[in-house]
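Can you read through this structure? Questions will come right after.
Shown here: the complex without one of its protein chains, the others still in place.
Right, chain A next:
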Amino acid sequence: MASGNTVLHLASGPTGLVGKLHPTVLFNICDSYIRRNDQQERVIGTLLGSISADGTVDIRNSYAVPHNESLDQVAVDIDYHRTMFDLHQRVSPKEVIIGWYSTGAGVSGSDALIQDFYGREVTNPVHLTVDTSFSDDRPSIKAYVSTNLTLGDRQLAAQFHEIQLDLRMIEAERIGFDVLKKTMVDKLPNDIEGLEGTISRLHGMIDTVYRYVDDVVEGRIPPDNTIGRYLADTMAAVPKIAPDAFDKLFHESVQDVLLVIYLANLTRTQLTLAEKLNTAAQIV
């Protein structure tokens, strides 16, 4: 079959497809890039996930696939790709092949060949590129789909369209960027420390809003209706409770919680005591 080795990369409008990228994939790509073989320019790998009916591509998992690249040839280890896919299927059968990734900026010449290979695994594979070399001072992460340009039955080129890519950072946020962005974190934050950070951030936010509202009231900045509406909405979200009722409510909750703490501590004291008695009881 004639596969076009030329790449036509046109800036095109949104194609309706939206990619959702989970941070695990990003971490995996970075890791495989770091662990690439000597003198290897880039790494490629398979993307796993799901495609929903409305055209959203959920990129949830990935694995690196060894490959070899020379001037006009690309050899992808197909066996490896198959085995790895089978292994992944056994853990999460819902994740299917949806495309492939490579490191490097944008689309390069041999990508059409690899795209062609993945096109046999899945219709319309997604091609994700992560620029690990930071060529324009920031990691550009892009996703593409391709269409074939044909003239008659002769294939001319593969045309890559960029699609919209959402970073699903919620998972990373759950763990906390503080943990994921430093090269070394000595200690995981515990309950109270985490809360302390959150409260101080909250404090900062309130200060910001305070200042903003004051400025608007005193006419220092022009009022913005949208922000005002947001503020009014949030205010309305808080039910109005009479201070007395609130005090009562609050006291009750605090007492509940304190009682539970008390109980837990009592239990622990009991355990310590019981242990002493249990071992002492051996001297019969």
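We adopt the following convention: a contact is a pair of C-beta atoms (placed from the backbone, for glycine too) under 8 Å apart; a residue touches a chain by one contact, two chains touch by 3 or more; residues count from 1.
What we mean here is this: contacts and distances are computed from a predicted model.
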Legend entry - Name of the absent chain as recorded in UniProt (options "Eukaryotic translation initiation factor 3 subunit H", "Large ribosomal subunit protein uL23m", "Beta-hexosaminidase" or "Elongator complex protein 4"): "Eukaryotic translation initiation factor 3 subunit H"
Legend entry - Given A:A75, A:L188 or A:I221, the one touching the chain that is not displayed: A:L188
Inset, instruction - Please give every residue of chain A in contact with the chain that is not shown. - result: 22-24, 26-28, 30-37, 43, 60-61, 63-66, 77, 80, 83-84, 87, 90-92, 130, 132, 134, 138-139, 167, 169-177, 179-192, 194-195, 198-199, 201-206, 208-210, 227, 230-231, 233-235, 237-238, 241, 243, 246-247, 250-251, 253-255, 257-269, 271-272, 274-275, 278-279, 281-282, 284
